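A single protein chain has been removed from this complex, and every other one stays in its place.
Chain IDs A, B and C follow the sequence of writing; residue 1 opens each chain.
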Amino acid sequence: MNSFGRIFRISIFGESHGALVGICIDGCRQGIKLCENDFLHDIQRRKSGKQGTTLRIESDTPQIVSGVFNGFTTGSPITILFKNQNINSEDYLQFKTQPRPNHADFVAMKKFYGFNDYRGSGHFSGRLTLPLVAAGVIAKKNIPEININAKIIKVGGETDIDKTVESAISNGDSLGGIIECVAKNIPVGLGEPFFDSVESQIAHLAFSIPAIKGIEFGAGFSSANMRGSEHNDIIINEHGKTATNNAGGVVGGITNGNDLIFRVAVKPTSSIMKNQQTFDFENQKISDLKIHGRHDACIALRIPVIIEAITAIALADFILLKR
Amino acid sequence: MNSFGRIFRISIFGESHGALVGICIDGCRQGIKLCENDFLHDIQRRKSGKQGTTLRIESDTPQIVSGVFNGFTTGSPITILFKNQNINSEDYLQFKTQPRPNHADFVAMKKFYGFNDYRGSGHFSGRLTLPLVAAGVIAKKNIPEININAKIIKVGGETDIDKTVESAISNGDSLGGIIECVAKNIPVGLGEPFFDSVESQIAHLAFSIPAIKGIEFGAGFSSANMRGSEHNDIIINEHGKTATNNAGGVVGGITNGNDLIFRVAVKPTSSIMKNQQTFDFENQKISDLKIHGRHDACIALRIPVIIEAITAIALADFILLKR
Amino acid sequence: MNSFGRIFRISIFGESHGALVGICIDGCRQGIKLCENDFLHDIQRRKSGKQGTTLRIESDTPQIVSGVFNGFTTGSPITILFKNQNINSEDYLQFKTQPRPNHADFVAMKKFYGFNDYRGSGHFSGRLTLPLVAAGVIAKKNIPEININAKIIKVGGETDIDKTVESAISNGDSLGGIIECVAKNIPVGLGEPFFDSVESQIAHLAFSIPAIKGIEFGAGFSSANMRGSEHNDIIINEHGKTATNNAGGVVGGITNGNDLIFRVAVKPTSSIMKNQQTFDFENQKISDLKIHGRHDACIALRIPVIIEAITAIALADFILLKR
Partner (left out) sequence: MNSFGRIFRISIFGESHGALVGICIDGCRQGIKLCENDFLHDIQRRKSGKQGTTLRIESDTPQIVSGVFNGFTTGSPITILFKNQNINSEDYLQFKTQPRPNHADFVAMKKFYGFNDYRGSGHFSGRLTLPLVAAGVIAKKNIPEININAKIIKVGGETDIDKTVESAISNGDSLGGIIECVAKNIPVGLGEPFFDSVESQIAHLAFSIPAIKGIEFGAGFSSANMRGSEHNDIIINEHGKTATNNAGGVVGGITNGNDLIFRVAVKPTSSIMKNQQTFDFENQKISDLKIHGRHDACIALRIPVIIEAITAIALADFILLKR
């Protein structure tokens, strides 16, 4: 359940305030040059510290502890660990009795009968996306011919992102956003009609990222408002290039050689400075909840590189399967 | 690749114009009353023949050929077959050289090096959703306590569906639509944080259905426009009931006991009566394409029962896993 | 649970006295010439009718109902069905209360709470090996470069097989046997160190065949009696050829380019003409059991082609994975 993939397979583990978070990657091909510095660029992109993101800054130093020898991947499982350091766990005890709205506090407590590590959301934490980003770096190296680029296109419904974030912060509130991902130079023929369509695999991984509440490919939800004569993408050459790309590069579950394009919806960060209410399990009544501490006003700002990572992971799996 | 599930597992096979389409269901528990008539209601809901759907009517008669004995499931794999009958394959030869826009013609030819059964889109056909509906019926019987209901809420952007469909037909055009699915009486605790979130599994299956181009849970894409203070669902009692349901019943990938709610976007049927253009591989140039025959002007009209089926399949798998 | 494989995947279904038995094969590559006659040779080798095998002769006619078009595999799932015909189910009712020793009667009843199809052992029947043989034929066509040959080398501890079988039949008794399988022209490098060693996958499949109780590779159990200096296979050329083959062609879980050699032990047929005893669940005491009907005195005689089939299935999966 904490694993994904058919050829390029990842297994994720760790808790936000435990010893570490990590990932084990099986099925990466041998002979790829890899060192710890290779992760730094994408890790940096995920980091907080910018406006609208939390001030709790971790060092996020990757350690490769298996699967790499003399600077190259060996073909054996690659394990990457990130020790946890900047931990302040006292904050979290109150949420056992006062579960935060739209956080996993309540469901985790119920699912694991109270044995879950509740500190910093434990295994449910967004910190688990750090090893995902590391796996994404390795996936990208397995498919160097593919160019993947994700960026935030809207925050709180607005395109003037800085101003919108500033306003939310000043109100002690948080914001959602839309991220668009484009992958170029995709071969024709990746994916399966049932059940491993390209959309299925990417959506499966995207919804593993905390805070994602929607995904659409190509024209997506707009397709539902279109007529076939508007929506259909005319094929214009022998490589399958189309005049428009309403399909987002996937037809019948299979890549058609055009750019793969999709968008995800990120909900506003659930932790807000503003007063809220929730059920208090100790006193058995609804009561006020005040969340202290340092949180991202707009977690969407940190997610583009994670979206790239899961796209690379899905595509690496498809491409290794096809080879 | 044509299989899905961990405990309740389905394998799909067959081609639109081959001998049959079918499904094999492994992991269904023993002792469930099951006969062929049990499928008829949901099969009827998927049928064409209504306004806006194709006139090519199949008998769609299910045959249970394994896994049922003396009227009860045995615990062994259940196989259900549907013979193909109303077949007219001559229509399809032209699409080998003139691939239809947004159909799988081009990608299937490339992926399978021309060996694919191109007749009626072969294994890519929407006809494969018929066995999916049958599996959905069995899934529903595994989780009788859950109530699942999907319905079309918009067609071509409009809520006056009959009128909109009529107008598209008169123009030889087609329409997309939005389907909403609500599942009630869901226990708390289904799903996993990574990677088998409830959203991941449902999205995976939803994108296996031809024509689905987007999915969103709860407030979905609207979340991206909201502030945290608007989006957060206040927990109001000890069962985890929330005042609003912007989460769509899933938090941290796990069901929270509220209604599971999601919507999918269905693209307009790719086959339209209107003239179109596509690349002609024989003459190596863009040329006119005229699609004859009988097609659904709005395939979305037939999809609600399929959405219910995949929801039931996903939930049956989660619930059997939890037990 | 009724599926196996990573790339070349099989799903088995059906009951001995139900409508049919069948198999669905996913992951077979497109473009392989395939027709129903291709199965006949191996099906014939599995057939009964020879001395020591049952007189209950089925027609065993394969029907390809999906995945083949114009005489070639399409790349979509291939489904093969075998209708059941020569059925006489009255014999089996007594075994619900008087379970036959070493048959699945007792465990099936317990496992499936009495809902299992008990007729002819239902889904537990050796008849399910018929679709396995069909899958083996297709697997062999995926790896035409590999030559697989299995034969019976001992029956009841003897090499004079005809005489031994005759003696057992005249005593109303049954016999076990040893089958040896050799696969030639195996590439170096198939298999994984953990957990998908070549031995692991072949053993996994071999123990799916009813009546197999042991498997050994190369020198196998004899290795345990040897010293390292006797057992070690000296490498004698740059292709890895070894002077001896005590490893049976697998070292560290990986093929080393020498012949793959293994042997399986087949227990004596559990159904014998002789009187036996078993617990009578109706009367709650041990009582006499007389098994009527037509049975194989030595089921091992029919198993070599099944062993070839599972070897081909395992190797096809490894080789497709490696490509």
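In this text, a residue touches a chain if its C-beta (ideal position, glycine included) is under 8 Å from a C-beta of that chain, and two chains touch if they have at least 3 such contacts.
These numbers were taken from a predicted model, which means no experiment stands behind them.
> Of C:30, C:63, C:94 or C:223, which sits in contact with the chain we cannot see?
C:223
> Can you list, in ascending order, the chain A residues touching the missing chain?
Residues of chain A in touch with the missing chain: 1-3, 9, 11-15, 18-22, 24, 26-27, 30-31, 63, 65-67, 69, 72-79, 81, 111-113, 115-117, 122-123.
> So that we can see where the missing chain sits, which residues of chain C does it touch?
Those residues of chain C that touch the unshown chain are 1-4, 12, 99, 101-104, 106-108, 110-111, 121, 123-124, 128, 154, 156-157, 168, 171, 173-178, 188-189, 192-197, 199-201, 203-208, 210, 212-238, 240, 242, 246-248, 251-256, 265-272, 274, 276-279, 281, 284, 286, 300.
Just so we're on the same page, only the chains that are shown with their structure count from here on.
> Among the chains, which has its CA centre at the largest distance from chain C's?
Of all chains, A has its centre farthest from that of chain C.
> As a quick test, compute the distance in whole Å between the mean CA positions of chain A and chain B.
Taking the mean C-alpha position of each chain, the two centres sit 26 Å apart.
> So what's the Cα centroid distance for chain B and chain C, whole Å?
That pair's centroid distance is 37 Å.
> At least two partner chains per residue is the criterion; list those residues in chain A.
Within chain A, the residues that touch at least two other chains are 193.
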